[in-house]
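Only one structure is covered here, and it is reproduced in the block below.
Excluded from the complex is one protein chain; the other protein chains are retained at their positions.
And then chain A:
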């Protein structure tokens, strides 16, 4: 049995935190991406302008900088709002920005921008006749989206989503700078204490590989599901 000098359980806890952070951020990023993509394809030029501004800023600024801006700036912003309420109401409340939530929101805001581009392209790749048929058969906007537009779009979006997810997962390592004990953070501490980088960094690398391998299975399942109907093996049979 390998001796982790007592860091074994903390390392596992860090891995769990990494996975939680990544999955929660992914879910939020997907929602942001869908909404922003819809805005980019909408008729309102004002909304489209805001969406463009959002993706331009996010994609042009390093993740690390965004994270510090949102984490520290977020705390300052929350303090300002809370102070204002305190002075109005004569209360004395302090709200601490939870590092975990800050991490999730930051990653979601960053990767939501990338997701929105993936979704936008995927929506545009859907043949217009498919939605026309949906409308011609009396479907409401929401029903047509749910039954026709979304499932057809997903086929085109999946490779991009998968790509963004891989990058997002690895970006979770950045949260250690805002004080979260993810697995990289723990391994770094352990390495400094024991001077044995391989003992801790190799398991961390394997941990990321384990998460991506599991997610690869999920992506394969999704791909099969959304590819149904697009393989023409039986054509002309």
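Keep in mind that, in the parts below, contacts are C-beta pairs under 8 Å (C-beta built on N, C-alpha and C of every residue); 3 or more make two chains touch, one makes a residue touch a chain; residues count from 1.
Operating definition for what follows: contacts and distances are computed from a predicted model.
Asks: If you look up the hidden chain in UniProt, what protein name do you find among "Sarcosine oxidase subunit alpha", "Ferredoxin-type protein NapG", "ABC transporter ATP-binding protein" or "Glycosyltransferase"?
Replies: Listed in its UniProt record, the absent chain's protein name reads "ABC transporter ATP-binding protein".
Asks: For the full complex, which residue in A:59, A:135 or A:192 touches the chain that was left out?
Replies: Final answer for the missing-chain contact: A:135.
Asks: Would you mind spotting which of A:34, A:51, A:148 or A:184 touches the chain that isn't drawn?
Replies: A:148
Asks: To test your reading of the contact rule: which positions on chain A touch the chain that is missing from view?
Replies: Given the touch definition above, chain A has residues 127, 129-130, 132-141, 143, 147-148, 151-152, 155, 226, 228-237 touching the missing chain.
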